[in-house]
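Selected chains only, in their assembly positions.
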Amino acid sequence: MFMPRAYDRAITIFSPEGRLYQVEYALELVKRGAPIVGVYSPEGAVLAANETPESRLEDPEYFRKIFQFDDHVGATIAGLSSDARVLIGQARIFCQSNKLLYDEPVDVEVLTRRIGDIYQVYTQHAGVRPFGVSLIIAGVDQTGCRVLTTDPSGSYRGYRATAVGRKSEEANKLLEERYRDGVTLDEAVGLAVDAVRVASEGEVTSRVVKAAVIPTATRTFRRLTDDEVEKHLK
Amino acid sequence: MFMPRAYDRAITIFSPEGRLYQVEYALELVKRGAPIVGVYSPEGAVLAANETPESRLEDPEYFRKIFQFDDHVGATIAGLSSDARVLIGQARIFCQSNKLLYDEPVDVEVLTRRIGDIYQVYTQHAGVRPFGVSLIIAGVDQTGCRVLTTDPSGSYRGYRATAVGRKSEEANKLLEERYRDGVTLDEAVGLAVDAVRVASEGEVTSRVVKAAVIPTATRTFRRLTDDEVEKHLK
């Protein structure tokens, strides 16, 4: 029992089983984060998150889990918010410099790969620890609508619909059962909100479930109002 | 029992449960600090702190827990005062350079995020330890009155009313029970002073409870006189 624990001392190294323990421990932290969801629809991408504050007196305005990166792309986070801020800052800079250099909005996968590369450096070099946060990045670019995830290992994947964080197994089960190709954007929002609800504890209202969409038509990130979310909570 | 203790040796790394032990240990230090409180009112922000000196001969002038950053913003600290000085110095520089660059007072959240980013660096890189102090930052800017907290992890949150430090559970319980939306500034001061009293040990007088306000009207940080505080101690 003592042994496996000895591997996370110095830098991010391999265990005898070929696992990067520090990365796996960071993933544990992500699994304890509030649930987040991303859903793809041909009509646009949806991001949703549980933003329940810890006390009645907490100002929900600062307890955000959904962030806009550029007009056409944003993300939702699960894990350490302070670590997330580092990546969000890098993402925004990358979006802006890309626009300046190429005069067009950054490709969503290119942006995600860039964030993944930052993650990777923190898993292979000494003197730092991996980031303790995962992102679901969603956006619309020339290639259409995109929903991708990155995690502390630096790998990224694309999904039709996916949930990360607390009780994500249950949320992902719901998504696998109910997602069908060709969902409308409105259906996608309903699915995302439902998935967050399934993974949440306690009462779930539009006060705590937040969502944003990037419609294919407008290519513009837009936060849903509480009423729009409420509608899907029935 | 030996195991968890092995994780804080080198740098701030993840435990198998995905916790950053050095950060959690720093939070322990904060929890042992003298109680501090911040309260939001539409009429302004309130900061209060217990500044009990350790001996009769100690000069209370140097045992400050409330600091002004700029005309419109200040903070109160719980934890290591020497660590706090580093952050206070950075905050003051940020306020001034912001004023020079943009010709307007710094946004309170932007300032808080900046402090949070400094905290974060000390949790992810080797060769340093996290800061052993938490701050309640309060101020008034274009967006109105703001009360935010930062802690050794680098995360920040906004509150209507919050207490940090020794016996903060009891102070927060009092705040949750008694805070109501739309409190006047005077009521907010009373609430803050009461919360400090609840969390304090020994006799509590205006000699040891200190407070400051940043009224929305003046946007100017002002320390309350002992008499003003005394009034709320009955």
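Lettered A and B in written order, each chain numbered from 1.
The definition used in the following text is that a residue touches a chain if its C-beta (ideal position, glycine included) is under 8 Å from a C-beta of that chain, and two chains touch if they have at least 3 such contacts.
Every value quoted in this text rests on a predicted model; they were computed, and no experiment measured them.
Beyond the 2 copies placed here, what is the full number of copies in the complex?
So the full homo-oligomer, as given in this file, consists of 7 copies.
Quick note on the criterion: only the chains that are shown with their structure count from here on.
When the CA atoms of chain A are placed over those of chain B, what is the turn angle between 0 and 180 degrees, to the nearest 5?
Rotation angle, to the nearest 5: 50 degrees.
Take the average of all CA coordinates in chain A, do the same for chain B, and state the distance between these two points in whole angstrom.
Computed from C-alpha means, the inter-chain centre distance equals 30 Å.
If you look only at chain B, which of its residues touch chain A in the complex?
Against chain A, chain B makes touches at 2-3, 6-7, 9-20, 40, 109, 113, 116-117, 119-120, 123-127, 147-148, 153-162, 172, 175-176, 179.
In the complex formed with chain B, which residues of chain A make contact?
Result: residues 1-2, 4-6, 8-10, 21-22, 25-32, 53-59, 61-63, 80-83, 85-86, 122, 126-132 of chain A touch chain B.
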